[in-house]
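What follows is a structure written as structure tokens; I'll ask about it next.
All protein chains of the complex are present and in place, except for one that has been dropped.
Naming follows writing order (A, B, C, D and E), and every chain is counted from residue 1.
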Amino acid sequence: MRRLFDDELAELDADFTEMGMLVSGVIRRAVDAFLERDAAAAQQIIDEDHKINEREIALEKKTFEMIALYQPVTSDLREIVTILKAVSDLERAGDHARNIAHSTIKMGQKQKVSELEQLMAKMGQMTTQTVEDVITAYVNKDDHEARSLADVDRQLDHLNHQVRSESYKDMRQDATFETGASIYLNVAQDLSRIGDYVTNVCEWIIYLRSGQIVELNSASEGTES
Amino acid sequence: MFMSSDVQRRTAMQERHVTQPHEAGHPIVLATEDLHVYYGSKEAIFEGDLQFAQNQITALIGPSGSGKSTYLRSLNRMNDRIATVKGRIMYRGVDINQPDIDVYEMRRRVGMVFQRPNPFAKSIYDNIAFALRLRGVTAKTKLDEIVETSLRQAALWEQVKDDLDKSALALSGGQAQRLCIARAIAVKPDILLLDEPASALDPVSTSQLEDTLLKLKQHYTIIIVTHNMQQAARISEYTAFFNQGRVLEYDTTSQIFTNPQVQVTSDYVSGNFG
Amino acid sequence: MNAKRQNKVAIGTLYGIAGLVVLILLALLGYILVSGVPQLSWHFLTAPAKAFTKGGGVGIQLFNSFYLLILAMLISFPIALGSAIYLYEYAKDNWVTNTVRTAIEILSSLPSVVVGLFGFLFFVVKLNMGFSILSGAFALTFFNLPLLTRSIEDSLRTIDPQQREGGLALGLSRWETITRVILPAAVPSILTGFILSAGRVFGEAAALIYTAGQSAPALNFADWNPFNISSPLNPMRPAETLAVHIWKINSEGIMPDAKAISSGASAVLVIAILLFNLAARYLGKRLYKRLTSA
Amino acid sequence: MTKRRWLQSLLLMILVALGIFAYQTRQVSHAGGSITAVGSTALQPLVEAAGEQYAGDHLGTFINVQGGGTGTGLSQIQEGAVQIGNSDLFAAEQKGIRAKGLVDHRVAVVGITPIVNRKTGITQLTTKQLVAVFTGKVTNWKQVGGKDVPIVLINRAQGSGTRATFEQFGLAGHRSKTAQEQDSSGMVRQIVETTPGAISYVAFSYVTKGVQAVALNHVAPTEANVINNRWKIWSYEHLYTKGQPTGLTKDFIKYVQSPAIQKTLVRLLGYLSPSQMHVERDVHGQITKIGGQHS
Amino acid sequence: MTKSPEQLEHELKRRSKAAKLEIWGRVVSFTALIIIAAVVVAIIGFVASKGLATFTTNHVNLWSFLSGKDWNPSITDAHGKPEVGALSMIVGSFLITILSALVATPFAIGTAVFMNEISPGKGAKILQPVTELLVGIPSVVYGFIGLSVIVPFTRATFGGSGFGILSGTCVLFVMILPTVTSMSADALRAVPRYYREASLALGATQWQTIYKVVLRAATPGLMTAVVFGMARAFGEALAVQMVVGNAALMPHSLVDPAATLTSVLTTGIGNTVMGSLQNNALWSLALVLLVMSLVFNLIIRLIGRKGRLQ
Partner (left out) sequence: MTTKEILTTQDLHLYYGSNEALKGINLSFEEKGITALIGPSGCGKSTYLRTLNRMNDLIPGVTITGTAEFKGEDLYAPNADTVQIRKEIGMVFQQPNPFPFSIYDNVIYGLRIAGERDKEKLDAVVEKSLRQAAVWDEVKDHLHESALALSGGQQQRVCIARVLAVSPEIILLDEPTSALDPVSSSQIEATLLNLRQDYTIIIVTHNLQQASRIADRTAFFMNGELVEVDQTKNIFMNPANKQTEDYISGRFG
């Protein structure tokens, strides 16, 4: 039997997925803009950031309404909670993409450090991929995929460490590199944070499927540090 | 109805899932073991094996005809005349489903409140006092005291204390139902069975009734059959989901309402059933 | 509009039918009362009947009627109550119960003269109780039991089964539940059945002719020792009731004022039933109030 | 509760005490003091009135008189269930009765007359005409000299003493054809009184102004004509006992047959006394003349 | 409050006062039922034994009893067989019963509808008490009113003697009217109010609602009422006896004198001797009444069951 709620839930789900695509697209564009030092593209990302915020607010409002009007329980409840929580993670991931865009503008046409660029490219590629994967995992309600994505976050953290040590190394060699290095550091940090948010979303996907609230980061951090 | 992902999900979920309260460390006052109920040759309950934790509210939910009411009414053998009940009903270590158990004495300990408020055609006072009088409590002061405490416990005292000698039939539905609860607890039962006690009441009376039950659970073990999922979620610690004469899932209420292990339970509590 | 016209016509017809029925019923009562009331006097109500001269009264018959009514109800009511309780509350709904129920009901359409003759052969002759109020009361019991049982059973049926469950759930026995909860609640409807059957008993003649007899020896209203033959309270004396008296003077009466006495007695009977109805209703209401604080 | 139980037991004790007291002080006469007479409704008023007088004269006795019909009276006396069986017929005439053990006590003579509705214009008939009327050979009163009114027959019930007597002596043994039947004289009279063309028969005492008694073969239905058997339709009223009566029964029957009753009550109720009769009739209808006293 | 299970088991297995009372109640009420059953069995057995004696002791052919038209138990016919043909009375009883039910039904149901649907206030105030009062009027009184009012009226209107099935029908009509009315009213009262509301809410007029819904829903109850009234009419004796004429003849018209089973039984029973053929033949009539009463009951039961199944 089909309920009005089911229609609305499907709509919510679609909106959320769409927002996920949007965010993942923004992240991809931000990474590309950074790697190519494309200030114009970066500026466009900054200008469009409000779209993500608006979508977040719309989705939040919609979930509140659905909770108030339908008092969902079990998987319905978990789906709405997942969206409600994940949407802010996505929005924050979007914020980090905006930060990367800002960094891209700040970076201007400064010199590229090839090793770092390599690392950044790898990180960017991984981040973009993981964002896309997590959206796919959400769409497929695939908690196995979600669990495995947590490993990517660990790799990102690892890369972030590499970027950091590489940057410090370069800074010690070339004091003028300080600004550039800090930008590299920031972008790497942003990408790593995006990875964290993806992990959060993964946690919610697992919750959505199993009802278990798991902490994927803490385990990874525990082993890491 | 749902897409292929659901079919997968369904097969992935369990057929049956029972977590008895003693696994969570609660003392058990009532338990059924290998309980079968037959109406004639038709089996209405297939193995209702449940335990009920002391001073907790347990809700029995399930679609119409799932056997939850039959099960409840078997617990104090109200079904004796119309059904055959096989198996053990262990009340504090005693099997009360034996033929030589005095059912009247047993029912004083395992009281019951019904779907429709059924106050007797007597005064409010007599509704509560008359069963006591028949059991030899005759001292007026003692009766007065029990009437007052029972009505207080049922959260009705303030509304009726000046009308104790008026007919109970004049009470509103919610008040009448609370009077029935007062009447049931006046004989000092150990366990209180409630069969959809709020289904004939409006939301305001229902919430008053729920408040009353939440207070009563300090003193009594309460088992309630309800159609109202929100009600089960609001007041009970444990919830059992019945379907087609079987307990499909029994667990803490929060588990049932956030993370049921059986697909049918999930469909039912989210209104997605049938 | 067609449906509306039809509606008006139909409702009008129903008014007509109801009016006609009321008219018939009132005419009947009116006939009895108009022809009977002028005969009524204190003398008529208290004097004994005369066999073949003018000026007899119906005092003894009136007393007999009430005495017999009370005795018959005293005997039949508890039995009817008990069996109605058993049939409705205890008996399982199977063919045995149904057979008993059917058997009881076919008794109710047996002509009362058959019941009377049976009572005559059994009580009067076999048990050697003679023509007596007690024989009559037993015969009336036979005649009364089926209807009374049926009506009490119907009354019990009107009480919500939930009330029974309420009692049982308190640890009361079925018997306590029935006597303390169900019966008080059923008082008004049991009372209606009681009044109707009392009316029938009061007006019954054929069953009594052969049992309580049709002669009314003079009574000594100063003697209330029920073992004395001329005491009004002696249940072993023969007694002619009002209805039997009406029957007798109409069939064999040779007193010159037979017609007047018969009309007067009919009016007395109707008025007595009316008063009995009112009194029973009033008392029943009080009883119900006391039992239920309604 | 306890108080109420106290009251209840007290009440019960008082009731029992009262009962014992009442039983002790009851009229001791009961043992030999009561007999029952059952049967003919026609005879009932006479026996009842006699019984009351008798009881008045003999304190402590009680004569219980009931109706039920001649058949009932005879079958009960045959069973020995009662002391006296009242009958309008000779016991031998009644089917199913073995008259042997029963002793007949004749207490009155009752004359029976045909009655017709006043509007038939009939005041007298011959026996032949009467038979023709009752066997359905004529159906309109004008055929026997009356007005143009269809004849309506009203019979007494089959087995009734009055009918048996009427058929034997009035219709010369012919059976009446099946027609309306009533089981009491009062009803018969009322019906004849109100139904045009009706004819029936009743005891003399039931003849009132409302109906026309019919003279038969120019003999008027009068007591004088009964006494000398010119009016042939009459019968005895019998008190039957099983074997010779004893005690109170004997006493009472003697009392009824005594002049005290025969000259007063019997006459008052519209009967004749057997002692007045100039003839005597046996069970087969044989007439013997006797020297009746005139009174 | 902690008791050992043994202690608790002991307490729960002690026979309580309630259990004792329960046994007492069962015994008392069962005794009452046994008394009634004994009474019923005794009467039925009594009537049956007496009634069957005609066929067993007196060797009357059952078929000739049921189909014979002549009723003269005191004489024998050409073949030496007693004339005990009850057909004319059976026909009389049926005619009078069916006719009075036919007349009473529209009046009773109309009145019940009026009391219940059209003017409940007036119904309760006037009709209810009057009908209840009428149940108590002795049949003798009905008979005499019939005799002094209805018989002359019939005679004046339809000719004949006035005695007959028509007059009997009129008297019985009035006698069963209160019973059928009050039972019909009960049946109508049992029709849930929401049927009426639903019908009106669909745009039906009051009459359409009554005719198409209320009466239809109450049909089993109404039929039970009518059959019950017929059973009463079938067994009624004194009043009918006074107006029907008591002539054991096959009725040829409604205004000819006729007889019913009860009227012949009541008239004759006092004038026959216990154990004789004449007496046994009358008891056979009583047996026919009993059997008919059984049939009526089975009909009522059947209707009731059908109603329940619906």
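By our rule, contacts are C-beta pairs under 8 Å (C-beta built on N, C-alpha and C of every residue); 3 or more make two chains touch, one makes a residue touch a chain.
Keep in mind that this is a model prediction, so the values were computed, not measured.
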{"item": "Contact partner of the left-out chain, one of B:15, B:34 or B:202", "value": "B:202"}
{"item": "Residue touching the undisplayed chain, where the options are E:47, E:165, E:217 or E:230", "value": "E:217"}
{"item": "Residue numbers in chain A that touch the chain omitted from display", "value": "1-5, 64-65, 68-71"}
{"item": "Chain E residues touching the omitted chain (full complex)", "value": "192, 194-205, 208, 212-213, 216-217, 310"}
{"item": "Chain C residues that touch the omitted chain in the full complex", "value": "2-4"}
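Note that only the chains that are shown with their structure count from here on.
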{"item": "Contact-richer chain pair (by C-beta pairs counted) among A-B and C-E", "value": "C-E"}
{"item": "Maximum centroid distance from chain E, chain identifier (CA atoms)", "value": "A"}
{"item": "Approximate Å spacing (C-alpha centroids) for the pair chain C, chain E", "value": "17"}
{"item": "Rounded Å distance between chain B and chain E, as computed from the means of their C-alpha atoms", "value": "49"}
{"item": "Chain B and chain D, separation of their C-alpha mean positions in angstrom", "value": "78"}
{"item": "Junction residues of chain E, two or more chains touched", "value": "18-19, 22, 266, 269, 274"}
{"item": "Sites on chain C touched by chain D in the complex", "value": "51-52, 120, 124-125, 130-131, 209-210, 213-215, 217-218, 225-230, 238, 248-254, 258"}
{"item": "Parts of chain B lying in touch with chain E, wherever the complex brings them together", "value": "91-94, 96, 100-106, 109, 134-136"}
{"item": "Chain A-facing residues of chain B, complex", "value": "1, 5, 9, 229-230, 233, 257-260, 265-266, 269-274"}
